[in-house]
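For reference, the structure discussed in these notes is given below.
All protein chains of the complex are present and in place, except for one that has been dropped.
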Amino acid sequence: MVVLENISKIYNEGTPQAFEALSAIDMRVDRGECVILSGVSGSGKSTLLALIAALDKPSNGKIVVKGELISKLPDLHASEYRAKRIGVVFQHFNLLEDLSVEENVIVPLIHSGLPLPTIQEMAAKSMQRAAIGHKAAQSVKELSGGEKQRCAIARALVHEPELILCDEPTANLDKANSLKFIEILEMLHTLGKTIIVATHDPLFEKLSFVSRVIHMEDGVIKT
Amino acid sequence: MVKEFFMFGLFVLLMAVGIVSHYMTYNATEQASEISRIVSLTKLASPSLSVAFYEPRIFLLEHAANPAYPQMQPINKMDFVYAKQ
Partner (left out) sequence: MPNSKFSNNAFLHFLTLLLFKQKGKHIGAILISVIIIFLLSSVLFISASLQHTLLGTLEKQADFTVSRVEAGRAVNTPLSWLDKIVEINGVSRVTSRIYGRYYFAPREKSFLIVGIDFFDEQNSKALQKLSQGINLKRFLSTPNMLIGKGVQAFLNAHYYKKSFSFKTPQGSFKKVNIYRTLPSQSDLIANDMIIMPIDLAREIFGLGEADATDITFNVPNGAEWDNIIAKLHLLFYDVRVVEKREVRKAYENLYNYKGGLFLILYLIAMVTFMLILYQRYSMVYSTERKEIGILRAVGWSIKDILKLKLYETIIVVFVSFVFGVILAYLYVFVWGAPVLNQIFLGGANLSNHVVFVPVIHFGLLGSIFLFYAVPFLAAVLIPAWKIAVTPPKEAML
């Protein structure tokens, strides 16, 4: 499903402030797997996830997702990849604060060409799955941290992506909400989704549905 | 929100239509007729003294004489000071 070959990422390349965030990363994630990228802050796991999500481009190497080379995609194709093929859950939720839960959830589908009633149906289904359907009309500003995260999950799932990427999803949640989040992940895993989670939360270390844990340190994978 | 947006758009359109209909139906001839009658009688078509229509260009005070009232001296000339009332 996801293949990374010799990936490196250098920030401020060519300047005295050049910094190598990732170095010679080789990684493979098969369909249906749930992989945890673990490591302390600054280990490069969020950077790696951003590259897989085509939110940034690697300095070297290639990333192939479901047979498609995504590391050198032009903007239009990269946006389409993010809109249709993957769902991303961010550490700080990254929701549009002025809008309601439902309005946030439909955002990825605005340019899909689908009629609004269809989009709203898909959003309702996604919100139910993320257990946030009862708050559909509520403004995001009024939600708790856990509810915001569930709204973010609903948004990530609305277009039924096969690959789900989570960047420090429980960093701003308490233990109870973190466990709820893990329950949702388990549910997605049983539905056959491929999941990659970048986290340093020890709660993810010993989960039964996790296929493997990849440890990262200083931009390299520790075997 | 599309419905609310269209309602708002309709409101703006109605206001614009109101203005356009006021413009199209305004009876402009009445004022022109009254002015025309006065001019027919007095043979004087100049604006009244209380309309300060003489406006000098900023920085360019040429041709300061008011062509409608030749007796009104341009104030930037010395004979304004010495002219008889």
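Brief remarks follow.
Order as written gives the chain letters A and B; numbering starts at 1 within each chain.
We take it that a contact is a pair of C-beta atoms (placed from the backbone, for glycine too) under 8 Å apart; a residue touches a chain by one contact, two chains touch by 3 or more.
Values in this document were obtained by computation on a predicted structure and should not be read as measured data.
Considering the entire complex, the omitted chain makes contact with A, B. Listed residues A:K45, A:R155, A:K180 or A:K193: the one in touch with the omitted chain is A:R155. Here one chain is not drawn; of A:K45, A:R82 or A:H189, the residue touching it is A:R82. Mapped onto subunit A, contacts with the missing chain fall at residues 50, 53, 55-57, 75-76, 79-84, 88, 90, 92, 94-96, 98-99, 103, 106-112, 114-117, 119, 155. Touching the omitted chain from subunit B are residues 1-6, 12, 15-16, 19, 22-23, 26, 28, 30-32, 34-58, 60, 66-73, 79, 83-85.
Definition applied: only the chains that are shown with their structure count from here on.
Note on chain placement: the centre of subunit A and the centre of subunit B lie 67 Å apart, centres being C-alpha means.
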